[in-house]
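Let's turn to chain A:
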Amino acid sequence: MPDVPSLFYTFHFYLFGLVAMASAVVFVTRRSPVSAAMWLVVVMFSLAALYVMLDAQFIGVIQVLVYAGAIMVVFLFVIMLLNLGHPAELADARGLWWKLAAGAVGLGLVAELFTLVRGATAAPYTLPAGYAAQQVAAEGAIAPVAGPLFHEYLLAFEVTSVVLLAAIVGAVVLGKRRADAR
Partner candidate 1 sequence: MLAESLFFSAVLFSIGVIGVLTRRNAIIVFMCVELMLNAVNLTFVAFARVYGAGGQVFVFLVMTVAAAEAAVGLAIIIALFRHRHTVDLQNINLLKG
Partner candidate 2 sequence: MNEFLTSIGYMHWVLPMLLLVPTLGAAAIWLHGAPGGPPGDDDVASGTAGAPRLIALVTLAAEFVVSLGLWWAYDPAVAGWQAAFNVPWIPSWGIRFSLGIDGISLMMILLTTSIMVLAVLGGWTSIRRRTHAYYALLLILTAGMLGVFMSLDLFLFYVMWEVMLVPMYFIVGVWGGDRRLYASIKFFLYTMVGSLLMLVAIVYLGLAARSRLTGIPDFSYDAILATARVSHTAAFWLFGAFFLAFAVKVPMFPFHTWLPDAHVEAPTPGSVVLASIMLKLGTFGFIRLAVPLFPAVATNATVRAIVLTLAVIGIVYGALVSLVQPDFKKLVAYSSVSHLGFVMLGIFALTVQSVQGALMVMINHGISTGALFFLIGMIYERRHTRLIEDYGGIARVVPMFAAALTVVTFSSIGVPGTNGFIGEFLVLIGAFRTYPVYALIAATAVIFSAAYLLWAIQRILFNALDKKANFHIPDLNRRELALLIPLLAGIVWLGVYPEPVLRRMEPSAERFVQSVQTRAIAQNQAPAGGIE
């Protein structure tokens, strides 16, 4: 990748970013859980595209597979299972003041985050520009992630499996109808 991104690259980067934000806005404003979920899937895809553009091809793929694919499917599955979407369920949003307050909080948060990220880049640790792209070119998309994952973060990686196991067990236990539940 060249130092100065091409117009094509820049255009698509902004495009996917805007799509992600717009879909996110649509997502939180949908009343129906199903359509909300669908819009969220759009956000996920846009993000996957951004990941790819940020030289994280592997993550982009995983994003599509795990998030957009697996997790969102589970969501949709649950929504269907519970048969949500009755008018009573849809009368979900809160009052105007509540929304305004939430919007103000959101804007405040954006403002604060923004000022924070502007002040943050510790120069001594930054890699040379384009290093990530060269690495991908040299080692492929997976090796740069797999290296740290199985060396420095091996313990964390292994613990993740425990977390997943616990989650599976928990989900099974919670999902099981108890004998006395009736």
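Selection criteria: all candidates are chains of the complex that A comes from, given by their letters.
Quick notes on this one:
Keep in mind that, in the parts below, contacts are C-beta pairs under 8 Å (C-beta built on N, C-alpha and C of every residue); 3 or more make two chains touch, one makes a residue touch a chain; residues count from 1.
Nothing here was measured: the structure is a model prediction, and the numbers come from that model.
Picking from 1 or 2, the partner of chain A by touch in this complex is candidate 1. Taken in their complex, chain A has these residues touching candidate 1: 5, 13-14, 17, 20-21, 24-25, 27-28, 33, 36-37, 40, 43-44, 47, 50-51, 53-56, 58-59, 62-63, 66-67, 70-71, 74-75, 78-79, 81-82, 84, 89, 92-94, 98-99, 101-103, 105-107, 109-110, 113-114, 117-118, 121, 125-127, 132, 135, 144-145, 147-149, 152-153, 156-157, 160, 163-164, 166-168, 170-175, 177, 181.
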